[in-house]
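In this view, the complex is presented without one of its protein chains, the others remaining in place.
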Amino acid sequence: MTETAGALREPWPDLRLQREGVGLGMWIFLASEVLFFGSLFCGYAVYRTFNVEAFRIAGAHTEIVYGSINTVLLLTSSLTMTIALRAATAELRNLTLYCLAATAALGAAFVLCKGLEYHEDLKQHLFPGLHFPLSPPATQMFWGFYWIMTGIHAVHLTGGIVVVLVVFTLFKRRVIPVQGSTMEGVAIYWHFVDSVWLVLYPLLYLAGRP
Amino acid sequence: MSQNETEDRQRSSALAWRLWKGPGLTWLALVALFAVSLGSAYLPLGAGNLALNLLIAIIMIGLLVIFLMDLKNAKTIIRVVAAAGLFWTIFMFALIFNDYLSRTY
Partner (left out) sequence: MTDITLPFVPPLDAGGESYLDEGHTILSWLTTTDHKRIAILYALSITVFFFIGGVAIGLVRLELISPTGLFLTSDEYNRLFTIHGIIMVWFFLVPSIPATMGNFILPMMIGAPDVAFPRLNLMSWYLYVGGAAFTIYVLFSGGVDTGWTFYPPFSSDYSHSNVIGAAAGVFIVGFSSIATGVNFLATIHMLRCPGMTWLRLPLFAWSMYVVSMVMVLATPVLGMSLLLISAQRLFGLPIFDPSAGGDPLLFQHLFWFYSHPAVYIMILPAMGVVSEVFTCFARRRLFGYGFMVFALIMIGVVGFMVWGHHMFVAGQSPLANLVFSFLSFIVAVPSAIKVFNWTATLYRGHIGFEAPMIYALGFLGLFTIGGLTGLFLASVPIDIAATDSYFVVAHFHTIMVGGTVSAFMAGIHYWWPKVTGKLYNEFWAQFAAITMFLGFNVTFLPQFVMGWLGMPRRYHYYPDVFQIWHILSSGGAVILGAAYLMPLVYLTWSLFYGEKSPDNPWHATGLEWQTPSPPPKSNFLRPPRIDADPYDYHDFGRAAETGDESRARPQGDAS
């Protein structure tokens, strides 16, 4: 129990309340992130509504294989993150550490895949500008949104991976105990990043397939 | 000693099963839905493709939020916060589309 005492932080009177507080705080932050991505999706939605054919043409050129693999990777990482949180709450330190490591690894695999995919896209000059190969012009709009949407998502995911690795190290070195409030916040954030991808995937990869 | 160890191991594997069961089932459902979404994208449904894909995405997020993020057991305030993010996004979409869809130019 002295391990737990190290987890309690000012100004919280007890650990249960602290965990609730961290959970609440992270959900509130998530609400702001929903609006952040929501406004981006709103822009996409407006433009798609008025350029259906162009978006269909443009969407046929996204790398469905990479995208689909990435979806499965992220879904699995959400699974391992959930187990990590449950293990932490049950004070199973080793399981928590394994699952955190697995989550980070799956996230890193996603980023690797994304990098390879970006390389493919750039080889085909699918970046709005001079050598853009598609027409009509609104296909450039789709691809502009593609780069921004996947880019910002990747930034969020990378941030998440860094946090997971930091937290893993803090747990491993017993700087903070696993049953503290840290896992709450990390898990909630990770699931959010996965949720964003679940919206992004159909918008960017499943348009224009038939 | 070794009987205690065996009991410990049995207890911990029972615990491990309980830990993995719910999330594991959710994961299976999510992957299945993903497969449906991907598969249906190749069917010529016209505007129905997008609608179906988005519907499946919403269901998937719902499963993730309720079962993996444990929103079903969360306190009311958390659910209000989650709803607020959603509703505010809906306001934004509604009022912006109100402009775009009523333009005649």
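Each chain carries a letter (A and B) given by its place in the written order, and its residues are counted from 1.
The definition used in the following text is that a residue touches a chain if its C-beta (ideal position, glycine included) is under 8 Å from a C-beta of that chain, and two chains touch if they have at least 3 such contacts.
These figures come from a predicted structure and were not determined experimentally.
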Subunit A residues touching the omitted chain (full complex): 9-14, 17, 20-21, 24-25, 28-29, 31-33, 35-36, 38-40, 42-43, 46-47, 50-51, 54, 128-129, 137-138, 140-141, 144-145, 147-148, 152
Residues in subunit B touching the chain absent from view: 77, 84-85, 88, 91-92, 95-96, 98-100, 102-104
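The rule we apply is simple: only the chains that are shown with their structure count from here on.
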Cα-centroid distance, subunit A relative to subunit B, in whole angstrom: 14
For the subunit B and subunit A complex, residues of the former touching the latter: 12, 15-16, 19-20, 23-24, 26-27, 30-31, 34, 37-38, 41-45, 49-50, 53-54, 56-57, 60-61, 64-65, 68-69, 74-75, 77-78, 81-82, 84-86, 88-89, 92-93, 96-97, 100-101
Of subunit A, residues touching subunit B in the complex: 20, 23-24, 27-28, 30-35, 38-39, 42, 45-46, 49-50, 64, 68, 71-72, 75-76, 78-79, 81-83, 86-87, 90, 92, 95, 187-188, 191, 194-195, 198-199, 201-202, 206-207, 209-210
